[in-house]
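Every protein chain but one is kept in place in this view of the complex.
Moving on to subunit A:
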Amino acid sequence: MTTLEPATDAAQDNLAALESEAIHIFREVAGEFDRPVILFSGGKDSTLLLHLAIKAFWPAPVPFPLLHVDTGHNFDEVIAFRDEVVRKHGLRLIVAHVQDWIDDGRLAERPDGTRNPLQTQPLLDTIAEHRFDAVFGGGRRDEERARAKERIFSLRNAFGQWEPRRQRPELWNLYNGRHRPGEQVRVFPLSNWTEADVWHYINREGVELPSIYFAHQRKVYERDGMLLTEGPWGGPRPGEDVRELSVRYRTVGDGSCTGAIESTASTVDEVIAEVLASRLTERGATRADDRLSEAAMEDRKREGYF
C-alpha cells in the first residue's frame, strides 16, 4: 500500500509500463494455454482486468470466456453491471452459483452466515468441469502479506492448492506455463499494481464501474466496526441499529463480509483524493474475512482460493 499521489507525468509513464506488462501477460497465456478463463465478479479489479484483456487482443475479440462464482449474497448494482458489460462486449459468461452446491449437499452454510469461504469448492469444481488450464484473477500483491509472495504465473496442483515453498522462480518476463494434466495455472496480470495505480488508471481510461463504488445513501448497521447493509445474508440482528448514511464501497465482495465506508466522494477524482487521505488499507477497512486470523488469506489460498 503506497501513499497516493496525484498522477504526474512520471506516474503516467508508470501506468503505461504496468499496462504493457499486463497486455504481455494476457498474450502469453493466449499463446501457451488451451482453455483460459477470466474470473469476473464485476468488482473494480476484475473490471480492470477485462479492460486490459480487450486492449491486448484488439481489434479481435477477447479469446476467453468469463467465470463468476456467485455467492448469492450480491449487491444488485454489481450483478446488473456484470451483465451489462458481458452484453456490451459480446462475451460468454459462466456463473457458478454457490447456492447450487448448498442445495445438493456438497456444501453446508456456515454458522456465521458468510459465504465468501464457500466459493473455493464451486470454483475448483467449475475449473475441473470445463477443463480450464489457466485462470486469470485480479489479485494484487499490495493487497495483503500473503499475496505479496504470489507469482504472476502461479502453478496449482490438481486440488487447486498453492504451495508457497514450491513456487517456480520467475525470471525476466519469461513465464513458465508448463503444467501436467489436472494442474492449472492462476495468472495475475495486476500483480504489480497498487490501489493507487488502479484508480489512476481507471481515471485515465474512463473505465466504468458499478455505482456502489461512489457515494450514495444507504441503510446500514454496524457490526465488528464495519458498516454492513441489509440483504439475504441476515442482519441486522437485535440491537444493531439501522441508520441511513452517505456511503461507498472500496471493495466489492460477498455482502455478508464487505463493509461500506462513510463517504461523499461521488466522482473518480474525489475517490482518488479520499483514498489518498485514508489511513486504512482497502481490505483492512472493509473486509471481515481477512480478520479471521493472522494468516487468513494464506490459509484460503492453500485451499485453492485466489
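Keep in mind that, in the parts below, a contact is a pair of C-beta atoms (placed from the backbone, for glycine too) under 8 Å apart; a residue touches a chain by one contact, two chains touch by 3 or more; residues count from 1.
Note that in this section contacts and distances are computed from a predicted model.
For the omitted chain of this complex, the UniProt record lists the protein as "sulfate adenylyltransferase", which is one of "Lipid-transfer protein", "ABC transporter, integral inner membrane component", "sulfate adenylyltransferase" or "Alpha-ketoacid dehydrogenase subunit beta".
Considering the whole complex, the residue from A:92, A:131 or A:145 that touches the absent chain is A:145.
Residue positions on subunit A in contact with the hidden chain: 1-3, 5, 8, 10-11, 13-14, 16-17, 19-21, 23-24, 27-28, 30-31, 54-61, 141-142, 144-149, 155, 164-165, 167-174, 176, 178-180, 191-192, 194, 278-281, 284-285, 294-295, 298-299, in rising order.
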